[in-house]
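Can you read through this structure? Questions will come right after.
Of the protein chains in this complex, one is absent; all others appear in place.
Order of writing sets the labels: A and B. Residues in every chain begin at 1.
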Amino acid sequence: MAEPILRIYNLTKSFGALLATDGVSLDLKPGEIHALIGPNGAGKSTLVKLIVGELRQNSGSIEFRGVRVDGLGAAERARRGLARSFQVSSIFPELTVFENVFLAVQGTRGRTYRFFGNDISNAEFSHLASTQVERAKLGARSAAVASELSHGERRRLEVAMALAMRPKALLLDEPMAGVGAEGTRELTNLLKEIRAESPILLIEHDMDAVFALADRISVLVNGRLVSTGSVSEIRNNEDVRKAYLGYEDD
Amino acid sequence: MSIVLIAEQILNGLQLGVMLFLMAAGLTLIFGVMGLINLAHGSLYMIGAFACAGIASATGSFWLGLLAGLSAAAAAGAIVELAVIRRLYNRDHLDQVLATFALILVFSEGTRWVFGSFPLYLTPPEVLEGTVTLPGGIIYSRFRLAIIVAGLAVAGGLFLLIGKTLLGVRIRAGECDREMIAALGVNIGILYTLVFALGAGLAGLAGAMVGSIQSVQVGMGEPVLILAFVVIVIGGIGSVAGAFVGSILVGMADTLGRFLFPVFFGTFMDPSSAMSVGSALASMLIYLLMAAVLVFRPQGLFGHVGA
Partner (left out) sequence: MSARERGLNIGLASLLLVVPLAAAYFGEPYYLTLATRIAILSIAAVGLNFALGLGGLVSFGHAAYFGLGGYAAGILANHALNGQAILAWPMEIGGTTFMPAIWLVAVLVAALTAFLIGMLSLRTTGVYFIMITLAFAQMLYYFAVSWPAYGGEDGLPVYVRNSFPGLNTFDPVQFFLISFAALMVSLAIFSVLRNSNFGLALRASRQNAGRLESLGIEVFRLRLTAFVVSGAITGLAGALYADLNRFVSPQMLSWHMSGEIMVFVILGGVGRLFGPVAGAALYIFLEQSLGEVSDYWQVFLGLLLLCVVLFARGGLIGTVLDRRNG
């Protein structure tokens, strides 16, 4: 098996007395979709924030493409190819769809400190941005101001921004949240396509989507990783059923 | 340089500190509860001073003046809150800054219109004239000492109010979660007006008391307002305890800096340049203190991360 792209070891984070992440170790291998599931409050979002550098861990390490990154800032990690999408759509509301995606290109290419002129006229960069706009089926909305987008369109813009970074690893925080059956199908297809380009750590509540997409599943409960395994292993794991899937069936 | 002289300066620093606390406490409460930055807080201080001076000279009673200063500022605060400020709670800070800047223009020029441009002078009441001899042979102004005592008493009262009364519970609830206190059935409108008037009254009281030490004039509020901002940045926004510690720190640093810096530079400079270098640097001291706090604790000494 190939070396993991992303390797998290014994990661711990506490807020006061609350242990939000408790000695979590997991990895992400090339070409795979690794789903992270768990009940609300299990610490999934905290884990994502630790990995991308929005929060600093108390102890443990994060290795990305063979290099420790846990001491680096979020922007530096992003430039190295660690991309994320947000659970609640986080976009630039007054910019156009194209500009939103273009910023991702500009940011990861380190072209922000160009003061005179812009790279929108740069064929390579704008092609990169418009490719992702098209791919997220937002081509017709490219010139629209982002605040005018529907909820589903915003979710896709989120993913397009992450993809425009040409990530080496992608962290998607509940990309399917609230998009409905049709939206979920579209996004599922998109993620299948993406997996060849970049492995995905997928946090998702929609179990059908998880079982359809994931190569491996990790279960997080109360900040602890209770189990990691293939789809069928997790489905049949008694502890997981009790700890998590049981609630879902209710 | 005698111990007595230093003790006097320490008392002066304490006096400036408690005055700043009366200003900063109102500002920080108003920000904590309503999320509003009020540049016009210095105008309320000025209103307190003018009302005190006006009534004291009309009636001959300092005490009536003091009462008038406090109530005029509180009333002005309530009126401004009802007429203008409450439209600003849901606006961004930029709108709040501009609107309260406009209020300063209205208050300052309005006061000049009514009272003229010449400064007024307030005389302290007879019982507080002269000096007292404190233990250790320190001779100190009776009036300034009274200000320190009164300021500390008000500070104590404010802590009791916030810590022990129903109003205090609601204020603290409002600082944590604005929706929650509405859900508790508290009339937010009245609470906000009360908090604003309370802050205004404290500023007015400070203005009325200081009016007997300095001259009462238009524009007297803004230097104090800016000092109060420094206090809040140091203490941490929204924290009354932080405002108290910050006030005493700033009052002490400013007063002692102005006293000690020229003395210090005088040890290796000629007196006149020691005076100018010393006082120029002393005028920057509290801002450097603020800068140091920002480097080591950007949220302020008593502030919470993310506030």
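Definition applied: contacts are C-beta pairs under 8 Å (C-beta built on N, C-alpha and C of every residue); 3 or more make two chains touch, one makes a residue touch a chain.
Every value quoted in this text rests on a predicted model; they were computed, and no experiment measured them.
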{"item": "Which displayed chains the hidden chain touches across the whole complex", "value": "A, B"}
{"item": "Residue, one of B:V154, B:V233 or B:A274, that touches the chain absent here", "value": "B:V233"}
{"item": "Selected residue (touches chain absent from view) among B:S108, B:S141, B:S239 or B:T255", "value": "B:S108"}
{"item": "Hidden-chain contact residue, picked from the options B:V4, B:L64 or B:V97", "value": "B:V97"}
{"item": "Sole contact to the chain not displayed, among B:A7, B:L67 or B:V84", "value": "B:V84"}
{"item": "Where the missing chain touches chain B, by residue", "value": "31, 37, 84, 87-88, 91, 93-95, 97-99, 101-106, 108-110, 112-113, 222, 226, 229-230, 232-233, 237, 276, 279-280, 282-284, 287, 290-291, 294-295, 298-299"}
{"item": "Residues from chain A at the interface with the omitted partner, ascending", "value": "52, 54, 73-76, 78-79, 83-84, 86, 90-95, 99, 102-104, 106-108, 110-119, 161, 165"}
